[in-house]
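All protein chains but one are shown at their positions in the complex.
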Amino acid sequence: MRAVKTNKGLATAGNYALLIVLGLLFALPFLYTLYSSLVTMQDVNHWVGPSKWTLDNYNLFFTNEAYNVPQWLWNTVLMTGIVIAGNLVINPMAGFALAKLDFAGKRWIYWIVVATMMVPYQMILIPVYVNVAKLGWLNSVWGLTIPFLYQSLYIFMLRQFFISIPGEFIEAARLDGLTKMGAFWRIVYPLARSSLITMSILAFSGTWNSYLIPSTFTSDPSKYVLVVGLNSVKDMFFENTPLIMAGVVLATLPILAFFFIFQKQYIEGVSSSGVKG
Amino acid sequence: MFRKARDSDFVVGWLFCLPFLALWAWWFFYPFLQSFVRSFQDANFAQLDAAKFIGLDNYVTILQDKAFYRAVLHSLEIVVIAVPVQTLLGLLMAILVNRKIKGKGLFRTLFFIPYITSTIAVTTVFMMLFKQGTFVTEFFGLFGFRNVTWFADTHYALLFVVILFIFQQVGFSMIVYLSGLQEVPRDLYEAGQIDGASRLAQFRYITVPSLKPITFFIVSVATILGFQIYDQIAAISRYGALGSPAGATSTVVTYFYQNGIRYMNIGYGSAAVVLFFIIIMIITFLQKKLLDDKG
Partner (left out) sequence: MVKKMKDSALLLLALCLVFALAACGGKNEDNAGGSQASGSAGAKTTVTMGFWGTAQDLKIYQAAADNISKQYPNIELKIKQYPSSDQFWNALPGEIAAGVAPDFIKISNEGSYEYIQKGMFVPLDDLVASAGIDLNRYTAGSVDTWKVDGKLYGIPNSVIPGMFLINEDMWKNAGLGKYPTTWDEVKAAAKKLTTKDVKGIVINIDPYHITNYVKSYGGGWGYGKTINSPENVKALQTIFDMYNAGVAVTPKSLGYGWDGEVFANGKAAMTTGGYWYKSFLKDAAPNLKYVAIPIPKGTTEGSTMIADGYVVLKDAKDKKAAAQAAYYMTNDATQKALMENGLPTAVASLSPKYFELNPEFKSIEPELKTATDFAYPAETKKFKDELVMQLENTLLGGLKKSPQEILDAVQQQFK
């Protein structure tokens, strides 16, 4: 009995050791980014102690009138919020239809979803730009959000998640008199909680960090999103690494916070207890 | 009867797909068609209105270009290495942080950091680490690698990109697996425990089959993203030519970017993407046949 316990203790210690080593390894780039954002340009390539660290790089973002960080932050929040809201409605609906309903044309739609992921966005950027411009949506939050209210990647992902939801749920709901649509919104949607959280986390970081689209569709500094605005801070002929890194830290922290809060929402094995009840 | 029709799979299915299809048609398919038409044109960015139809000339030229095959080969190499590693490592990490341990939230966050940190920042760090004479290159020296700056060596640069790519993408696999693990019905494990199945057996006979649809998703997405890898390569070649050093990191997407965007020959670039599209489509189709037996 004792031996088993010690073994278990050792295994746990081993687990922790592995986790800590891996954790440090994965945190390394961000730690280095943080470090570079705290030093001057002359110290960026080597280690200096905390006495030489400075917040000047951050100060510049908040003191220079050219950098409207609060406005950029608000633009980013608005953009990300609208995109996630759209994704939370449109993607699960399509994913559910592809996973659990049987109808003519489904295979076509499935392959449309998959094929769409394969085209590099740069290829269609110009026609999309022209579309946005014709609608008068340049320098507007609509141009940054409406085309991205769905993501075929997440439709595909949710389809794969929904496949493993037992069919009994939907049948049970239909016996209770719900329509298929009702069964989806009332039963499947709440049950798919952890996959929807995953999608939200991924969509959040993808949208928050996006650069190509916002930098192409906005040219008015008051309409910039955070990543574009922070990137406009640079010197003419070279990269001011500490300043760029400070921008990276500022842009990344909200995603980190979002992730840390939402990963707690994973609750194991909800799906099964429902069947019996 | 009427209600029945309205609640049929056909009506509900199309209704549920309609918002997606409408947005897709206008914001993806129509622009894509325009670009597709360009692939049959001699179309220069500078003067799009002067574009001329030239039939299949672009395709013929690409298929005679050695650089294109080299790029395809590089893309395949990336996918062949990155996809299995990323999938297995992601699963392993998901299992590690799915346990009931203290601080799992912190570890989950740490593992996810590279995925959300900007590629420029991660690349900068990797470039510092894989320089000649650092502990990293010396460590790899134990396995017979030469102690050189990896991204400046035509033999190692592609491997450098692959490692960098896996490092950034593995957080994605982890989190998708993590939520996949939540969906494994718990009573299956309970039943397994009653039957006295070992943990390994439970993993083999309960976890793995339940995760099959998710594994198919991760493998196909990793394949597609592996083919589309661009940011990391642009970051290591930002002071030189794309695909630096000497084209050792050229891929299908850098080939498109270089010809279509940089040299402004958008017709030629579009044709490259169409070819590239056909290649991944075939691979994804095979993967579906092999891995996904449902739906």
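Order of writing sets the chain letters: A and B. Residues in each chain are counted from 1.
Operating definition for what follows: contacts are C-beta pairs under 8 Å (C-beta built on N, C-alpha and C of every residue); 3 or more make two chains touch, one makes a residue touch a chain.
As the structure is a prediction and not an experimental result, all values here were calculated from the model.
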Visible contact partners (per top-of-document touch definition) of the missing chain: A, B
Of A:Thr12, A:Asn45 or A:Ser222, the one touching the omitted chain in the full complex: A:Asn45
Which residue of A:Lys52, A:Arg107 or A:Lys264 touches the chain not shown here: A:Arg107
Identified contact with the non-displayed chain, of A:Tyr35, A:Trp53, A:Tyr129 or A:Trp185: A:Tyr129
Residues of subunit A (touch criterion as defined above) contacting the omitted chain: 40-42, 44-45, 64, 66-67, 104-105, 107-108, 122, 125-127, 129-131, 133-136, 138, 215-216, 219, 221, 228, 231-240
Touch residues of subunit B, complete complex, unshown partner: 21-22, 25-26, 29-30, 33, 44-48, 127-128, 130-132, 148-149, 151-155, 238-242, 244-248, 258, 261-264, 266
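To be clear about the criterion, only the chains that are shown with their structure count from here on.
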Distance between the centres, which are taken as Cα means, of subunit B and subunit A, whole angstrom: 16
Residues on subunit B engaged by subunit A in the complex (per definition of touch): 6-10, 12-17, 19-21, 23-24, 26-28, 30-32, 34-35, 93, 96-99, 101, 105-118, 120-122, 124-126, 128, 167, 171-172, 175-176, 178-188, 210, 213-214, 216-217, 220-221, 224, 227-228, 230, 253, 256-257, 260-261, 266, 269-270, 273, 277, 280-281, 284, 294-295
Complex contacts: residues of subunit A adjacent to subunit B: 12, 15-16, 18-19, 22-24, 26-30, 32-33, 36, 45, 89-91, 93-94, 96-99, 101-106, 109-110, 112-120, 122-124, 126-128, 131, 146-147, 149-150, 152-153, 155-157, 159-161, 163-166, 179-181, 184, 194-195, 197-198, 201-202, 205, 209, 227, 241, 244-245, 248, 251-252, 255-256, 259-260, 263-264, 266-273, 275-276
